[in-house]
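The other protein chains are all here in position, but one chain of the complex has been omitted.
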Amino acid sequence: MSVTLEHFLTVSALLFTLGLFIALSKRNAVGVLMGVELMLNASNLALLAFARLTEGPAQIAGPVFVVFVITVAAAEVAVALALAVSVYRVRETIDVDRITLLRM
Amino acid sequence: MIEGTGPALAFWGLSALTLVSAGGVIVSRNLFHAVLFLVLAFIGIAGFFLLLSAEFLAMAQIVIYVGAIAVLMLYAIVLTPRAGRDNRETWMAVPALFVAVGLAAVLLFAIHDTDWAKSARAYVLSAGELGRELLGTWVLPFQLASVLLTAALVGAVMLVRSPEEERKEEEE
Amino acid sequence: MIWLPFLVSEHWWDLRDLGNLSREILELIERGLGSEVAYIVSPLIGFVASFLLFVLPTQLYLGVYGERRLIGRMQSRLGPNRVGKFGLLQPIADAIKLIQKEAITPRGADRWVMWTAPVVFVAPAVLVWAVIPFGPNMVIADLPTGLVYYLAVAALPVLAAFMAGWSSNNKYSLFGAMRVVAMAISYEVALVLALLGVVLFTQTLSLQEIILWQRDLDIWLVFLQPLAFIIYFISASAELNRTPTDIAEAESEIVAGYLTEYSGMKWGLFYGMDIGYAIAAAAFGSTVFLGGWSFFGLEEWVPPWLILIVKTQLFYFVFIWTRGTLPRLRIDQLMGLAWKYLLPLAAVNLLVVAAERLWWKEAELGDGIVYLFAAINIVLAVVLLVGWARALGYRPERVRTRPRLVKEPLGYVPADSSAGGGQ
Partner (left out) sequence: MTEIRSEPFVVNIGPQHPSTHGVFRIKATVDGERVIDAEMVMGYLHRSIEKLAEERTYTQNIPFTDRTDYLSSMSNNLGYCLAVEKLAGIEVPPRGNAIRVIMAELQRLASHCMAIGAFANDTGAWQTPVMWTFRERERILDLFEMTSGARLTCNYMRIGGVAFDLPKDFVPACRKVIERFPAFIDELHGLLSENEIFIARTKGIGVITAEQAINASLSGPMLRGSGVAWDIRKADPYCGYEQYDFDIPVGENGDSYDRFIVRLEEMRQSVRIIEQALDGLPGGPFRTEVPLALRPPKGEAYARVEGPRGELGYYVVSDGGPSPFRFHIRPPSFINLSLLKEMTVGGTVADAIVVLGSIDIVVGEIDR
């Protein structure tokens, strides 16, 4: 009974594809954001799997890079939700199908 | 390679929890339930981090993702009352399904086809070393990240300012 | 093992260090049932010990019974003394009453989320105790990142409160939920910065080592970091919604905030665990700032876990005290306090601590310098607190606390600016 690198990478890949599907298929902007968050988390998981289970530079670069991914994810969510709320204020909907005009 | 029945059980449990809750985000009919399933997925991933003995990142993940990002999404839902909260799919759901399945097939094939340079020696980066790395060789990206965060903060505030405040600003 | 000049003997009956007792039990199980069982039983023993020894007496009795008696005495009334001798059975009576009460689900409420909210609220309250050390080798999980663990666990009840508020389909609950979340997030920033100041000095995140650092240098961090302690206290009382910041369940404004629709044991869980978090915050505060189980050498004779219990109860008494006397602040004043007052102070405190730390390490000064730093920091804290409040335009002496007295009813008496100060 042992857990190898492939195990972690498979879970990360599955999570990434689930996130991608959510991001592409959801109607509400907040749903799309959830998908993006899942994809970022899946990549974090893969990074740390490499950091823990392989030799070489990944062992230091992995966690450092995960820190940067978390900060970028936080900034991205803040701006995206601010965008969604201001679009809602004008169009009274954040339904990605109906927000198609670039003009306000 | 992590030996022992404990970690193996933990791994299978956590992967079940994470993938089921990610599925829950897709399936649940209410957007609020979807966010709660997402929180469950974040906690599952924090569990994985613990399994990979990156404690500080697991705690940071819970503080940032569960404590701030999930709550931010809840706030977004509350602030958009008349937008549809039914978590329905767009017409692009079916093509998205094909893309996702195709990508999954490619990824899984790649993972299981290559033989990774595995190592049993467990060198684990502790919180202290991570800090020293961040402020040592990686200090430039660290500063860039802080600039990015400030920019995002200011941007978000400017985007959401209601017109009354803007009018008040112009009068002053 | 940490070498300690410890008078405690290694026998299992020496109750001053419960570590021996649990080691004896584990060895017994190891011989009898094999190591896997011991592997599972050891955290259970830790949990049972911490729960029975520490959480039950303080949380149940100090929190439920003690608080109501003390607040009663503050309000010149007796407080519960009917049930059992001196009302000691009051908490148990409350629990029984709440258990047999019917838990109503309002129509239109989100059933699933409403009944998982108490669970999500209760779980972290128990998790918090895993990381707080009761003695030299009496800690369930000596995590090297114990401090960050506490912050992570403190983030979960906020989510539970929002779930409760949102799912009970009631305007007041939604108000309460929004307020809880807004306040918790803004005060968490100030809390993290204040704790950062502490970590800069102790160079470690593990709570056990923080206590040992305080013990070896014979100084408590509250003297070294008064500003951080004050910011911690204010942020902790804001995170726990205790007066003067209990706007989440402000009875006079939004009936009972996010708990309006809860009844029976569901409400009981929220109420009990509120006190649980308050005591956990008190225990964490006394661990980080008041030297945890160490008391300048007294911990060799007196059982260390008793010292921690006394400190936590004193810390919690201050929470009760503020709850008994202070009125409540408004939500925008609270936000202003967090962002405009606490955050800058925490940042300046961080700057000062970093400078001191650098000076201490670069010039290789001895450990005695710490007392000089303590003096500097205390003076600095007072100056900063008062100065920054004045800079933000807080002038208490401008307020006239006594009206003017007029002999004859001669209609409008214009406000004469001469009477600036109160009589």
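Labels A, B and C are assigned to the chains in the order they are written; within every chain, residues are numbered from 1.
Simple rule for what comes next: a residue touches a chain if its C-beta (ideal position, glycine included) is under 8 Å from a C-beta of that chain, and two chains touch if they have at least 3 such contacts.
This structure is a prediction, so every number in the text was calculated from the model and none was measured.
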item: Residues belonging to chain C that touch the chain removed from view; value: 71, 74-77, 171-172, 175, 243-244, 246-247, 250-255, 323-333, 394, 396, 399-415
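By definition in this document, only the chains that are shown with their structure count from here on.
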item: Mean-CA-position distance for chain C and chain A (Å); value: 34
item: Distance between chain centroids, defined by C-alpha means - chain A, chain B (Å); value: 5
item: Inter-centroid spacing, chain C versus chain B (mean Cα positions, whole Å); value: 29
item: Residue list for chain C, restricted to those that touch at least two other chains; value: none
item: Sequence positions of chain B contacting 2 or more other chains; value: 60, 68, 75
item: Contact footprint of chain C on chain B as seen in their complex; value: 6, 30, 32-33, 36, 39, 46, 55-56, 58-60, 62-63, 66-68, 70-71, 74-75, 78, 126-128
item: Touching residues (chain side chain A, partner chain B) in the complex; value: 1-11, 13-22, 24-28, 30-31, 33-35, 37-38, 41, 44-45, 48-49, 51-56, 59-60, 62-64, 66-68, 70-79, 81-86, 88-89, 92-97
item: Of all residues in chain B, those that touch chain A in their complex; value: 1-5, 7-8, 11, 15, 18-19, 22-23, 25-26, 31, 34-35, 38, 41-42, 45, 48-49, 51-54, 57, 60-61, 64-65, 68-69, 72-73, 75-77, 79-80, 82-85, 87-93, 96-97, 99-101, 103-104, 107-108, 111-112, 116-119, 121-125, 129-130, 133-134, 138, 141, 145, 148-149, 151-153, 155-157, 159-160, 162
